[in-house]
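Removed: one protein chain of the complex. Kept in place: all other protein chains.
All chains are identified by letter, namely A, B, C, D and E, in their written order; residue positions are counted from 1 within each chain.
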Amino acid sequence: MKISARNTLKGKITEVVKGATTAHVKIDIGGGTIVTASITNAAVDELKLAVGGTAYAVVKASDVMVAVD
Amino acid sequence: MKISARNTLKGKITEVVKGATTAHVKIDIGGGTIVTASITNAAVDELKLAVGGTAYAVVKASDVMVAVD
Amino acid sequence: MKISARNTLKGKITEVVKGATTAHVKIDIGGGTIVTASITNAAVDELKLAVGGTAYAVVKASDVMVAVD
Amino acid sequence: MKISARNTLKGKITEVVKGATTAHVKIDIGGGTIVTASITNAAVDELKLAVGGTAYAVVKASDVMVAVD
Amino acid sequence: MKISARNTLKGKITEVVKGATTAHVKIDIGGGTIVTASITNAAVDELKLAVGGTAYAVVKASDVMVAVD
Partner (left out) sequence: MKISARNTLKGKITEVVKGATTAHVKIDIGGGTIVTASITNAAVDELKLAVGGTAYAVVKASDVMVAVD
C-alpha cells in the first residue's frame, strides 16, 4: 500500500507504553532524534510493535508545523 | 515559548512553495530525510521562512502514525 | 506497508481537483457515501490518482469525531 | 449546527470503550465497514453514546489520506 | 447535530479568503482574539460563510497543544 502522507521516517522502536486505550510508541530515526507517536493499543497489537523492531513514523504534511528560533 | 508537541525536528529549509493560500515547506532534517509541511502563506511570511534558513518541523504525537513493512 | 491508522475505507475515485498546492480527491466508498480528502498535489502525482481508480480513504482514529442528532 | 467538515458518515454504534481519559467508539457505517473514533470520555458522556445508538463519524477533509495498492 | 469536539468558540467572521481549493476564514471570538481556520472552498460555499456573519470555530481536543512562556 502506498499512502499520500508525505512524511515517512524510518527507525527502530525504543519504547512501547500501553495505556488504558492509548499507547505511546517511540521510534529512534537516527541522528539522535526520537519521534513519539500516540496511537491506539489496538494498532500496537495488530502491527505487533515491540522494542527493537524496525518501524516508520508517518505524518501527513498538513499535520507538520514549522518553527524558528 | 515551550510547547507540548512531542516532536521537534531541526533542519534546514530546502524549498518554500507558496500557493494561493497554502504553502509547502521542505526541511532537510539530516540523514537524507526531507520533511514536508503544509502551512499557511501567512505563516511563511510572518516567520520569514526562506531556503537555507534553520527551522524545526514540529508535530503533535497524536498526529504521528506508525507503519511496518 | 501496514499502518496504525484504524480506518481504511475502500472505494473508487470520482473526482480529482488540483489547486495551486493542495488537491481535493473524492472517493465513493459505496452506499451513497463520498469521502473528500485534502492532500498535496505532489501526492496526487506520485500515486497517479485519477478518476475511476480504486483507492482507500485512510483516517487516524484520533481524527474522527462523533456526532448525534 | 452545520459544520465545515466534509465527511459525515452515518451508522450505528457497535462498541464504546472508555479508558482513563480517552474513549474508543466504533460505528458500523454499513457495507461491512467499521469506523473507529478516539474521543474524550467527556464527549461520550455528554452525547450519551451507547451501543445500538445512531451516530455519525465526522472527519475534516484535511485529515483524510489516500492510499492505493 | 451535537458533536464530540470539545471546543466551540463563538464569534463573528472578519475575513474569508478563498484560494484555488483551500479557504482561510477568520473569526473574532472576542477579547481581541482572532481564530484562523483553513477549510475547503466547498465548505465556505455550502455554509454561506461571509464577513459579518456569526460562526463558531470548532476544534477537537486532540488537536489542541499547550504552550508556556
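Keep this in mind: a residue touches a chain if its C-beta (ideal position, glycine included) is under 8 Å from a C-beta of that chain, and two chains touch if they have at least 3 such contacts.
Source: prediction; values computed, not measured.
Visitor: If the hidden chain were put back, which residues of chain B would touch it?
Guide: Considering the whole complex, chain B reaches the absent chain at 1-6, 37-40, 42-44, 46-47, 56, 58, 60-62.
Visitor: Identify the residues of chain E touching the omitted chain, counting contacts across the whole complex.
Guide: Missing-chain contacts on chain E: residues 5-9, 24-25, 27, 29-31, 33, 35-39, 43, 47-49, 53-69.
Visitor: Against the chain that's been left off, what residues of chain D make contact? List them.
Guide: Touch set of chain D with respect to the missing chain: 1-5, 19-22, 40, 42, 60, 62.
One rule holds in what follows: only the chains that are shown with their structure count from here on.
Visitor: List the centre-to-centre spacing of chain A and chain B in whole Å, with centres computed as mean CA coordinates.
Guide: Using C-alpha averages as centres, the distance is 17 Å.
Visitor: Taking each chain's centre as its mean C-alpha position, how far apart are chain C and chain E in Å?
Guide: Centre separation, chain C to chain E: 23 Å.
Visitor: Two or more other chains touching the same residue: where does that happen in chain B?
Guide: 5, 19-22, 24, 36, 38, 60, 62-63, 65-69 - these are the residues of chain B that touch more than one other chain.
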